[in-house]
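Note that one protein chain is taken out, while the other chains of the complex remain in position.
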């Protein structure tokens, strides 16, 4: 169920980027757990292509922050075996686009080993993965692929929309005894090379450790006319859309899934049952995607709660074009969300 | 739109298994097109683990029926390059479960090259892939993964439910200038090692060549109370269920998707708009799957056509267990479909 | 070693018989008490026995789609293993795994059905021991066909780079299903590929348990003493088809006729060399046969799991 965020102890907060907040959780868990280590390309000397591991090699040494060859199948397999033998690997795959070279090792072995072994072996392994476009990185470095990972069983997948969730969800992943995937949109992260992050992605983050339960969506904004479901960057698109819609007298509720797997089906349905209208915004491809599943949840629980057809604002089923006008046309932006909401309001008033 | 099957010229028909019918299309296209060749594991000397290429090495020789090392990424990449250079490769991957070792070469390169090159390069490449469980082959040899392939853009995917469609859809794939995937359920195929195929999977098949358009569903049975959507083996489960339901006075329409991509959205909606009830049976995992997309189609077009919540009879989101009682429990069988239909009929009578 | 070889063989004999039950007249892999694909180890027993005899409790072993002989030589509980083949609740994984997915945490053993997929996890278990400062090495079994899969290359490069205590055993039975090694592999000896990874490579011809034992001893010694990894390529023989149901019709008759069964040959040698007497041998064999019979009975008679168990144990 969707829950408000608990307030942090006064005085123990700072405003952080998602990158720093997520890193803070990794530092904290690494300090607590000597069996935890980071493995991936460019994580040691460079500190991660996205800065996820800056400062870690210095503190934890090359034995726990391991630069690898460009051999994803190999080092994911190695990380999985290490996890089966008592370690707690954190595997960085900079771009989700790359999972195609190592997908077997993820879904056929790592994700299934606990089940196939009847619980004899645990695989406490966390992936840190970046995704998303909107900065002209073209067809092989801009994908989202939530559903590609979410469709195969045995993996828990989260994606934070702000720094508070970045830290809490990272801690939840690192403390979990299963294969978990912490995915973050490159444009939210606060990378050195994508300008300033969205202001709303920054958040006041408590210094103390805390976790956020899997499968618990977050209501960023209450509303009565329509539910806009988003995750990651689309939460911020939805919030902007909601503000503009408010000025036109339309009250939109913004629900952030936070977890792709497990999915907060109750939370989605409860909100839609309340508002009677549904728009889902997602940067992943449309078909067989996150938007499909969210609509299906309503259709199989009670389609009569819908006062109007639900609308999907997803990435169309085409590769990501390089050229700016073409990519901008495909992205699930504020304008498309507003238009979608208005289409659900037709007839009303 | 869903269409009835055109009758074949009288006298030109035989009753064939899907294996023989599909093979017949391959032979015919191979004879017409010297640039067409088959590449994969065990396709030459063995004639395919599933007998897909029996007799071809003898007729076309080792230069056009090529046994490969167990190097899927390698030979799919090679087939793709050959296609870009004017050849028309047919690539066999016996079990869809294996795509994890070569998925990048499929979705990041083969499927996107026509688009990324602005149409300069064509990739006329057809995959022949087997899928499905129900014979205790466990977690790594029983998957269906329609949605894994269907979620990424640039690939057309079909799956026949009988011998007539097996030949026609194979011909359509082989004549298409894009990456196409011909997927067949192992238990329908008529393999040497899975007993007799279902009688309904056999069909009278014309000797002459014919194609079946992509994205055109097939109505196997007309009905007025409920639409049961299936594909591949679940079409036959649905037909059995429909018969039993008929004896109880429930009239079920059975719609065979035939294409996963492109999906016959009009056909699905038209049938559901007529019957007012929807059950979707699919052996692929439930979440972010085929059942999700089919329900979404109705929810986004007009949820008010649904007189009852739609029901998904999918494979649950767990790996395929080896043990028979456990696997049988998970499969989308006749009993589950009947129960699902009845739940949609509640209240009515 | 003979005991492990003999145990595996008698197990495969018993499994073959049980497998055929209910699958005739029309062969249907999904029927009978032992359904599913079944890749047996007839002829490859020396590769398992000669290597695993060097291993201790702290070591780890990964096998592939043809795991029986390796599991037996590793000392996986025979009753639980057979129960798993039958899909029973008393099986290693309570019936969730099956023949290609045998896991035994007790003895750090696993197997998996995707080609070369066990290479990384095996090497990862070796890395874990290194990181934890614990003794122990890891061995991963693959076939000659698997040596052309990308995972082989990626993992062995890291084994060489990080000097992992890891042995890649390649069981060279000359075939990957129907494809002969000369039609799949550009060079004669996969052990020569070791030079691409800065690790040791050894080839043992003849499917000879004693020669395998010696070469494996050297490889294990290298791993334990920090000298790093080895590709241990073992010439062996697949006496049956790829799986039960494959007649192997693609193999030349001459080649088939020339196939030698390593077990009777080794038995004779042990007798000839007076390593053990005919009496000892027969009683050993009787004991092993008894264990196998007992395991088969246990597997058969155990209960099936509750169907709803299918939905449990997805997550820890």
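Think of it as A, B and C in the order they're written, each chain with its own count starting at 1.
By definition in this document, a residue touches a chain if its C-beta (ideal position, glycine included) is under 8 Å from a C-beta of that chain, and two chains touch if they have at least 3 such contacts.
Only a predicted model underlies this, so the values are computations on that prediction, with no experimental measurement involved.
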Check your understanding: Who does the absent chain touch among those shown?
Key -> A, B, C
Check your understanding: Out of B:75, B:135 or B:288, which is the one that touches the chain we can't see?
Key -> B:75
Point to revise | Touching the absent chain when the full complex is considered, from C:186, C:258 or C:272 | key: C:186
Review point. Please identify, in ascending order, the residues of subunit B that touch the omitted chain?
Key: 35, 37, 63-64, 68-69, 71-87, 104-105, 108-109, 113-122, 124, 153-154, 156, 177-178
Review point. Which residues does subunit A use to touch the chain missing from this display?
Key: 41-42, 45-46, 49, 67-71, 73-74, 97-98, 100-101, 134-141, 187, 192-196, 316-319, 321-330
Point to revise | Where the unshown chain meets subunit C, residue by residue | key: 148-154, 156-161, 183-187, 192-193, 195-199
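The rule is simple: only the chains that are shown with their structure count from here on.
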Review point. By CA centroid distance, what chain is farthest from subunit A?
Key: C
Practice item. Go ahead and note the Å separation of the Cα centroids belonging to subunit A and subunit C. Key: 41
Review point. Once you find the CA centre of subunit A and the CA centre of subunit B, what distance in Å lies between them?
Key: 32
Check your understanding: Can you give the whole-Å distance between the Cα centres of subunit B and subunit C?
Key -> 35
Exercise for review: List, in ascending order, every residue of subunit B touching at least 2 other chains.
Suggested key: 73, 97-98, 100-101, 138-140, 317-319, 321
Review point. By residue number and range, which residues of subunit C touch two or more other chains?
Key: 91, 93-97, 101, 112, 114, 150-151, 314
